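Contents: one structure, followed by commentary.
Our next item is chain A:
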Amino acid sequence: MSLTHQHSPVAKLEQRTVVDIIAKGKRLDERGTQDYRPLTITLGIIEKANGSAQVYLGKTKVVAGVKVEIGTPFQDTPNEGILTVNAEFVPMASPTFEAGPPDENSIELARVVDRGIRESKAIDLSKLCIDPGKKVFMVFVDIYILDHDGNLIDAAGMAALGALVSAKMHEFDVKNGAPVFKDKIMPLPMKNYPIAITATKIENSIILDPSLEEEQVMTCRLTVTTDKDDRVVAMQKGGLGVLTPDEAKQIVSTAISKSRDLRSKILSKVN
Partner candidate 1 sequence: MTVYADKRQLVGPGDILAEGPFFAGENTYREGTKVFSSRIGLAEVVGNKINVMAVKGVYIPRLDDIVVGRVTDIGMSGWQVDISAPYPAMLPLSEAPMQRGRDMGRRDLGRIYGVGDLMIAQVIAFDRTRDPLLTTTGRGLGRVTSGRVARITPAKIPRIIGKKGSMITMLKKETGVDIVPGQNGVILAVGRNPDQERIAVEALYMIEREAHTSGLTDRVKAMITERNKGKSVT
Partner candidate 2 sequence: MEEVRLLDKNGLRVDGRRLEELRPLKLEVGILDKADGSAYIEHGKNKILAAVYGPREAQPRHIALADRAVLRCRYHMAPFSTEERKSPAPSRRELELSKVIREALEPSIMSEYFPRATIDIFIEVLQADAGTRCAGITAASLALADAGIPMRELVAGCAAGKVEGKVVLDLSDLEDKKGDADLPVAFMPKSNVIGLLQMDGSMTEDEFKQALDMAVDACRRIYEMQREALRQKYHLVKEESEAKEEAPAPEVKQ
């Protein structure tokens, strides 16, 4: 069951401060309404994983790891590898995160990031087939939220993408339906690079990359994931408020142009 969240632990006066500043076209940390916070991406920090990435977006910190294992394909896609995306909202990341099974927020985040990767066909799953119908490679993307200061979806999306583009696996031959690994390593077969851009509506203003304080006063948010060809591949509205069709269209436009910058930042890290 989904239920209305408890009120944010911020006084009405403090909320008013944020709303008023944004109404004037400014932000608490003096960014522009369309600016992202300082972004640091580090790839390959977990050597034991096939791929990994650490993203610091302002004070939000996310780590994503990619593990490639062998498994059985789904019945209706016998020639394709399998993608699974999971997210953990680790209790240390926020006073509001509790230990236990994934709650609706972490499930939503994982599924939105998953949609971006899957619908953009970022991974060429057909190249991950070992023995059709019997054995394929499974790509596990696990996202760990370590510090929550807002805009977890975008940070998580970038961490997942960073981990995937820098992931390495051994080249392999297939003998008797099983993989025989060679010494040479290769990257995952990547064809596309989805980027999630989350726009947040606060009363009548629309800002990008909300900090936690800004999220706590938001009306609602709209995440738009686009690929390298400016196609929209995923969208998710969140929050208790509403937005007009025109605002939705405007946000899609913004997301397409904004994502180019972030995409090239990630890809430039891969050597």
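A word on the picks: all candidates are chains of the complex that A comes from, given by their letters.
Here, contacts are C-beta pairs under 8 Å (C-beta built on N, C-alpha and C of every residue); 3 or more make two chains touch, one makes a residue touch a chain; residues count from 1.
In this text the structure is predicted, and so the values were computed from the model without any measurement.
Asks: In the complex, what candidate makes contact with chain A, out of 1 or 2?
Replies: 2
Asks: For the complex, which residues does chain A have touching candidate 2?
Replies: 1-4, 6-7, 102, 104-105, 107-108, 110-111, 115, 118-120, 220, 222, 227, 230-245, 248-249, 252-253, 256
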